[in-house]
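Scroll down for the structure; my scribbles are underneath it.
As you look at this complex, bear in mind that one protein chain is not there, while each of the others sits in place.
What follows is subunit A.
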Amino acid sequence: MALILNGDAELWAIVLLSLKVSIFAVLISALIGMPVGAALAVARFPGRRVLIVLMNALMGFPPVVVGLLVYLMLSRSGPLGVLELLYTPTAMIIAQVVLVTPIIAALTRQVVEMLAEEYSEQLRSLGVSRLASVPVLLWDARLALVTALLAGFGRAIAEVGAVIIVGGNINHVTRVMTTTIALETSKGNLALALALGAILIGIAVAVNAMVSTLSLQAEREGLRHA
């Protein structure tokens, strides 16, 4: 606890890097996952069902395996080896994007599909095509979509398997909270591990608090006019 309270510089550097990597990963995932999810919700084409099943399966993909696959892609002899990204924060972001995008896409699809059903006849009576209705649906689903983002962030920040493989857990470069906890625990340095664990839990609680605050806020918005 003293480590947290004393503002240990090394500890906070690790925390900051964790946040930076995961926030970037979530933003990129949102840019990919939301349009894909929304498109899957409203478009009708052969193979759509298969894609949805695949996407849902990807949600539960083991991080270690994702780490391995990204490693193979980025390693010297891999197809993207020339970029020399292995063991950099960028590599960790890529791995987390692979992990988080399916979550955001799948949750977006669920939310938008439900909403699309509710809006369907109304929008058709207004002469709006299915694809043209996407912006309206995304906007009206915004609260649920923020929840999807936070869920994705939760997965990204807590994940250890993928980032340790592609990041390498290099001190001051790719060492994040989860990888530090794993390392320090095996070294027997429980104080640092516990301090980071506490912060990680704190972040998880904060994220959850934000989710419920958001839904509460929506409710209050309703009550204010009462």
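Keep in mind that, in the parts below, contacts are C-beta pairs under 8 Å (C-beta built on N, C-alpha and C of every residue); 3 or more make two chains touch, one makes a residue touch a chain; residues count from 1.
One rule holds for everything that comes next: contacts and distances are computed from a predicted model.
Undergrad: I notice the complex is incomplete. Of the names "Carnitine transport ATP-binding protein OpuCA", "Universal stress protein", "NADP-reducing hydrogenase subunit HndC" or "Thiol-disulfide oxidoreductase resA", which is the UniProt protein name for the chain that's not shown?
TA: Its UniProt record gives the name "Carnitine transport ATP-binding protein OpuCA".
Undergrad: In the whole complex, not just what's shown, which of A:Gln122, A:Asn171, A:Asn189 or A:Ser212 touches the removed chain?
TA: A:Gln122
Undergrad: Thinking of the whole complex, not just what is shown, which of A:Leu51, A:Val136, A:Leu150 or A:Val207 touches the missing chain?
TA: A:Val136
Undergrad: Tell me, which residues in subunit A touch the chain that this view leaves out?
TA: Residue positions of subunit A that touch the missing chain: 118-119, 121-128, 132-133, 136, 140, 143, 218, 222, 225-226.
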